[in-house]
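One protein chain is absent from this view; the other protein chains keep their places.
Every chain is named by a letter (A and B) in the order it is written, and numbering of its residues begins at 1.
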Amino acid sequence: APLAELSGDHDFQLFLHKNLEFTRKIRGDVAALQRAVCDTFQLCTEEELQLVQPDPHLVQAPLDQCHKRGFQAEVCFTQIRAGLHAYHDSLGAVLRLLPNHTTLVETLQLDAANLSSNIQQQMEDLGLDTVTLPAEQRSPPPTFSGPFQQQVGGFFILANFQRFLETAYRALRHLTR
Amino acid sequence: TQQSGAELDCASVAVGAPVVPMGSAVTASCTIRRERCRGLEDGQPLISWLLDSEPMAGRQRRGVGGTEVSELRVPQLNRPQAKLWCCVEWNGTKQRVGVAEIRAGYPPGKPSNLSCLLDLGDYGLTCRWQQGADGHLPTNIMLKCATSRSPAVTGCTPQNGHSQCTVPRRLLQLYRPMELWVTATNALGTAESERLRIDPMDVAKLDPPTLQSIRSMPPQTDCVTLTWTMTPRNAHMELRCELRYRAPEDPSWGVLTGIAGHAGTVQHCKFLFGTLYHFQMRCRRDLARGYWSEWSVSRNYTTHEKAP
Partner (left out) sequence: TQQSGAELDCASVAVGAPVVPMGSAVTASCTIRRERCRGLEDGQPLISWLLDSEPMAGRQRRGVGGTEVSELRVPQLNRPQAKLWCCVEWNGTKQRVGVAEIRAGYPPGKPSNLSCLLDLGDYGLTCRWQQGADGHLPTNIMLKCATSRSPAVTGCTPQNGHSQCTVPRRLLQLYRPMELWVTATNALGTAESERLRIDPMDVAKLDPPTLQSIRSMPPQTDCVTLTWTMTPRNAHMELRCELRYRAPEDPSWGVLTGIAGHAGTVQHCKFLFGTLYHFQMRCRRDLARGYWSEWSVSRNYTTHEKAP
């Protein structure tokens, strides 16, 4: 049954509410790391770093199917999962940048992987096609030419991940009753 | 038969089974190789047994290759642990030449009352249970857990005999049901507890809220307005809280339920004028009716006198 019909389904609604809370938790942890980058390196706002923004394809995580206009829940879910998978890997660069926050970054990677598998399992429960993203197939985190570039890179990975999560959060909320 | 003691030794003791159910029989045999026993002259060695310190007689016979063999049957072993000594009479003394450790007990009892609690500090899931009946044997206890889709079974092992252990965050899957159960295994069998199917987040232990301020609002009325907040690490949860209040002479607490949100203000009326009240609040996740947090630290407030 098309996803829209299932939106009234109790299990699906419970899945949505739980993983909305999970996404809020992850967003809170990303915000904590953004504060750490600001405190440690005085890199606090995007407006000041326009000229040194790393290449756009720092992290591939398109969410075009999650925007209201052409909202395609099934494809949106798949895009969310792919983005979580990509950010899980790129957070490795933040791990190197903030050695004193290793536990928080590793928890964030665990949560990103958990949220992705929660979505996968829910799609399977709904009988939707799912792509299994092999957990072992990990790409190495991006590298940078120098310490300043690494700090700016870490800053933008977190800023972009926060934006990604906002869009994913709105998509999940869009499906709640 | 389990051989104990290499073939080159003076004696080797073999038991039918090193572990038997309590009260059942134990069979053993002791093989003496006279030439390997220092100072044992020719002639037939007289073999005898000690069950710990209790003398026992076996049936002795000539064995292969010039060895002497004694067969023993202990009709009923009633103690959890015993040593079975093979001895040879020598110069008027009873020489201990070989030993086997034997044990008696029961299959492990079934663990029960399994319950778990998620710590929101390190997101470790601590589970407790009641041990089954003691089998009097070395028992391996493990808490096992499996996520719904993956076959991998992980978990944790309780330390120094405690009936609890903590599954670390990296083995958990949050916001999806997991299965948890306790296994107890000894030489005579294995027992498993009931399986607990829970989403770890649904057994999260919340921090208590903090009552910030209490005022008579509007002033000189029987209404009171309180402001309260939750700790930041619970900020992402949708909560359901309740407030209780009580004057010292009240027999019981008045309770205000259904307070939603993470922080805010609550107004309630019909308080007595000029009376000292104790206030406390607690919260739990709205989603899963999980555990209540502890009650907040109590705050006292004396309501205004009535307007003249």
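Odds and ends about this structure:
Criterion: contacts are C-beta pairs under 8 Å (C-beta built on N, C-alpha and C of every residue); 3 or more make two chains touch, one makes a residue touch a chain.
Since the model is a prediction, treat every value here as computed from it, not as a measurement.
In terms of the touch definition stated at the top, the absent chain reaches A within the entire complex. From the options A:53, A:72, A:130 or A:162, the residue with contact to the unseen chain in the full assembly is A:53. Considering A:99, A:127 or A:146, the position touching the chain not shown turns out to be A:146 (whole complex). By the touch criterion stated above, the residues of chain A touching the omitted chain are 41-43, 47-53, 145-149, 151.
Throughout what follows, only the chains that are shown with their structure count from here on.
Distance between chain centres (mean CA atoms), chain A to chain B: 38 Å.
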